[in-house]
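Structure incoming, see below.
Heads up, one of the protein chains got dropped from this complex, but the rest are sitting where they should.
Note that the chains are named A and B in the order they appear, and that numbering of residues resets to 1 at the start of each chain.
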Amino acid sequence: MLIFLLRRLFQACVVLTVISILSFVIQDSLGDPVRQMVGQSISPVEIEKIREEQGLNDTKFEQYTRYASNVLQGDFGHSYFYKEPALDVILKKLPATFELAFSAIVIIILVSVPCGIYAAIRPKNILAKFLMFSSTIGLSVPIFIVGIFLLYTFSIELQWTPSFGRGDTVLVLGIWETGFLTLDGLSHLILPSLSLAIALLPMFVRLIRSEMLEVLHSEYVKYAWAKGLSPARIYFVHALKNTMLPIITIGGIQVGTLVAYTILTETIFQWPGMGSLFLDAVNRVDSPLISAYLMVVGAIFVISNTLVDLIYGYINPTVRLASHGL
Amino acid sequence: MKVVARFIHLIGLFFCSANFAATLHMATDADPASLDPHEHLSQGTLQLSHLTFDPLLRWTQENTFEPRLATSWKSIDPLTTRFDLREDVYFHSGNPFSADDVIYTMQRLKSSVEFRALFDNIDRVEKLSDYRIDIITHKPTPLLLNLMAYLFPMDKAFYQGRDDIVKFGNSFASRNLSGTGPYIITNREPGTRIEFVRNANYWDTISKGNVDRIEFSTIKSDSTRLAALLSGDVDFIFPISPLDMPRVKRSPNIQLVTLPSTRILLLQLNQNRRTELKNTKVRQAINLAVNQEIIVKKILKGFGTAAAQLSADDFLGHLDSIRPQFELAKARQLMQEAGYEKGFKVSMMAPNNRYIHDEKIAQAITAMLAKINIKVDLKTLPKAQYFQEYDKRSADIMMLGWQSDTLDSNNLFEFIVACPDPITGYGVYNANGYCNPRLDSRIKSANRELNPEKRIRLLQQIESTIAQDAVVVPIAWEHLAWGAKENVNISSIVNSQGWPYLGDLVID
Partner (left out) sequence: MKYSVKEMSLPISKQRFKHIWNGFLSDKLAVLSLVIFIFYCVVALAAPLIAPFDPYDPQFMDLENSEIPPYWISGDDRFLLGTDAQGRDLLSTILYGTRLSLSIGLLAVIIQAGLGIFIGLTAGYAGGKLDNFFMRCADIQLSFSTMMIAIVFLAIFQTLFGSDYYQQLAMLMLILVIGLAEWPLFARTIRASVLAEKQKEYVDAARIMGIGPMRIMFKHILPNTMSPLLVIFTIQIANAIVAEAALSFLGLGMPVSEPSLGSLISIGFSYVFSGAWWICIIPSATLILLILVMNLLGDWLRDHLNPKIYKD
């Protein structure tokens, strides 16, 4: 266990170093941060002075080593736009993205599990066929089209839901701004979480169905039928439990996709989370913020993967954790 | 008697505003990067300044000046102008406003990297009494009043000693604010929203403005912003994409207000990069082949004004005689005369998220130039990358939009047409490679000329030389568009500079 965690830690370091180098390399191609922050009438001499002050005229290598040594001390640099430590800015936006992703995951679980199981148990049923067909359609419609469609229908035409932002939030425990506790916050959550969920839902419905089908064809389920166990027990206790293993693995892998999709969803609904923060940072060439975001996302991925492996090991003790590490 | 009448008036005002006190939810595409009014010269900063500070004087919709913190002004001699200041004005902090604050603010402006250039010509401010000052310039300055519209007195006692202007950094002034303006910031989440409440002690009691809370949100995406207005989540948005205007017009409870702006969109033909473009006939041919009218009609959906010169309609240099011309046959003939009837290939760069429909306009122009056999290799970039390339003059044709900070023609000439000079800052945006010393000397004398008649003639001469030589390809002046609910009376408070006077906004 300890060895497993240590290996994971090592792996995390490798991943984060690679990300830090990559994010550093791409900064140049994003544009000139100084040019973004000054007005039109400022003279080239003044611009040069600012560049010098910001250390942007040093060699790339110098800049990187300075950056890396700061990061090792926990300093990700100051965001140009927010004028605060980049990490603080991101952590402030984390609750918004987390709540969005969490709601989407809840919707995905609540919808995909029953739908997937039903489609597997009654594959020939009309409803099951309809479910599968609509999941195929869902898979075929890009998420940005879904988002705009929802916005247009429910906000503009029907005026049922708010169109942008998080609405009223409440500060919990002094650090976490939550929208879960107010009616307004919840109503703002509906469309963004729905469109985020719709992006991943079809995949999970199909996954659960196919895993379930496979399990239902396995020997031990046949044995269970032969033993005369009740269908409910077979489906929900024996089959479902074994279906969950691969789904947790793939679910863990999908965390990355979820994070990427939050960028699109947050942009469409002006959700003040990390995703829209990232896109804004790219537009403003706020390089410290961009690097910090990529590092945080990298860390989230390493943590979620480790968690998935731990859960996996917990559910299925035959998996030796250590053999999983690099 | 007079006192009683004033008292009744005040009481009436009090009841009016108490009865109709309203909250305004508004959304724009960008929020100010800092609370420091001198850190970044941008529309966002100036919008904020008009909300939380007051200028000495400000533009009206008719392009005249109206007194704000200065009550009157007069010229004493060519170098001196005297301003009388308003009494009984208090900053948000409670400190009283006086001449010292103006002197302090002027010093700070002159040390600001961004504003310094504008105020270069001002020598000093002399205090005659607590409410009277003389502003003394180095040289005669015809545009002094235009500059004073940028002077928003700051609270000296509040800022002094901790007033560093720090770009990209965390400074006292970038997080704290004390002005005399109609609104006080109560809450700010950068990049997301700012909340304001009305300044209870605001000096302008004549203003009918009845908005006592403003919730200012930032919504980047055009369609989301419009959706927020259409769904009723916000009352007032800016800007609106020309494409969405038909939709706004169709909506029953939404009003659309548009005003021509003075920002000119133009193409610069780099003569240093290409010998073909050195030929005046070729440049004239390009100007004739570009059909400004149809760009305005089809791409800007009529929300723009086709341009054939740099100075917008209200500018002194504007010449009614210069009209956009579109004559393909003549353009082809000129190309033939220049010896390029077979055409040539040029590279062109344009931003894709800076000006209204910049990318679409650039694309349309490639098609128009193809008609005179000029094959354009177009590349469009996000603004962050574009201006890096612009500074390097990376392509033969570059797109540029320019708003004159002083609302005067000469600002355009100085930056875009004058010969590049890194010391004076002239010609910083001259990507034409055009350098005409005679024009330069005229531009310089227009900066000194105090006689309005002579100055107009000078500016118009410069404008017509630029048009004759076809130095640049002017395209259009963009229009600004605001959308609001019916009961929000925005039409009287917006202006072509793009900073609405929200202090005077009335919501029914």
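Here is the rule we use: contacts are C-beta pairs under 8 Å (C-beta built on N, C-alpha and C of every residue); 3 or more make two chains touch, one makes a residue touch a chain.
The model shown is predicted, which means the values in this text are computed figures rather than measured ones.
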(message) Using the document's definition of touch, tell me which of A:Leu87, A:Leu189 or A:Val297 contacts the absent chain.
(response) A:Val297
(request) Check each of B:Ile295, B:Leu400 or B:Leu505 against the chain that is not shown and name the one that touches it. (result) B:Ile295
(request) From the listed residues B:Ser217, B:Gln385, B:Ser409 or B:Asn447, report the one that touches the chain absent from this view. (result) B:Gln385
(request) Decide which residue listed in A:Gly74, A:Pro142 or A:Gly228 touches the omitted chain of the complex. (result) A:Pro142
(message) I'm checking contacts with the chain that's been left out. Which of B:Ile76, B:Leu128, B:Ala370 or B:Leu450 qualifies?
(response) B:Ala370
(request) May I ask you to list the residues on subunit A that touch the chain which is not drawn? (result) 11, 15, 22-23, 25-26, 28-30, 132, 136-137, 139-145, 148, 152, 210, 213-214, 217, 252-253, 255-257, 259-261, 263-264, 294, 297, 301, 304-305, 326
(request) List the residues of subunit B that touch the chain left out of this view. (result) 222-223, 226, 241, 243-244, 246-247, 291, 294-295, 298-299, 352, 359-360, 363-364, 366-367, 369-371, 376, 378-382, 385, 389, 394
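Keep in mind that, in the parts below, only the chains that are shown with their structure count from here on.
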(request) Could you please specify the touching residues of subunit A with respect to subunit B in the complex? (result) 29-33, 35-46, 49-50, 54, 78, 80-84, 148, 151-152, 155-156, 159, 162-165, 267-270, 272, 276-277, 280, 283-285
(request) Could you pull out which subunit B residues touch subunit A in their complex? (result) 27, 33-34, 40-42, 113-114, 117-118, 167-171, 174-175, 189-193, 217-221, 223-225, 227-228, 230-233, 353, 382-388, 391, 402-403, 405, 415, 422, 425, 428-429
